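Removed: one protein chain of the complex. Kept in place: all other protein chains.
Coming up: subunit A.
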Amino acid sequence: MRLKELESSLQDLSGFDEPKITLEQYCTTPHLAARMLYTAHSVYDDIESKVVADFGCGCGILSIASNLLESEFNMALDIDLSALKIAQKNCSNYEVEVDFVLADIKSDSLYQWKNKVDTIVMNPPFGTKTDKGIDMIFLKKALEIATTSVYSLHKSSTREHIKKKAKEWNVDCEIIAEMKFDVPMMYKFHKKKSVDIEVDFFRFSKKESRN
């Protein structure tokens, strides 16, 4: 499947009915989702026949994109049941299978995921509204669990901080692309119709996995 096909096939997903501001529920756009998964697949071979997990899956777009690129087993986690219900419905419309888990990324319930999940893809909350630092909690957890690599989006303004943390955690990181996240007006505090947020598309990889 080509990038364009992947992007256009992701257009039919349902978004959030009532997005929750405290959870920063913005749907990842088909453009970003396709770009992320296509790169992970075609450049790094981290998707096909792999166990792929999606942290903070929201309406499930990354898991669906992963499935369309032939990942073998998909798990998706979110703290919000209504988001998971939408994701579940999206998956059944696309006829893809994803195991959903209602869980808090901060909890220890994920301890056994270690060494069983190959790749993690995520668009974590940026932690700018109410839960400062939540993006780094997602990232740290993902890096503890993924055997090979983690693909994630972060605000470009936090780039240096993320690089520093990656070094501290002894993982390689590279910015694959700088992208614009077109966040449509969904909340009252958004004054404009939509706003572009600059984001970095990162790939983090475990140093051991290259040996």
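Methods note: a residue touches a chain if its C-beta (ideal position, glycine included) is under 8 Å from a C-beta of that chain, and two chains touch if they have at least 3 such contacts; residues count from 1.
The rule is simple: contacts and distances are computed from a predicted model.
Report the protein name recorded by UniProt for the chain absent from the figure; options are "Protein Fyv10p", "Trm112p-domain-containing protein", "DNA replication complex GINS protein PSF3" or "Pyruvate dehydrogenase E1 component subunit beta".
"Trm112p-domain-containing protein"
Return the single residue from A:S8, A:T22, A:N93 or A:S109 that touches the missing chain.
Residue touching the absent chain, from the options given: A:S109.
For the full complex, which residue in A:S49, A:N93, A:N170 or A:S194 touches the chain that was left out?
A:S49
Tell me which of A:F100, A:F126, A:Y151 or A:F204 is the one touching the absent chain.
Result: among the candidates, A:F100 touches the missing chain.
Take the complete complex as the reference. Which residues in subunit A touch the chain that isn't displayed?
49, 51, 72-73, 75, 79, 81, 84-85, 88, 97, 99-104, 107-113, 115-116
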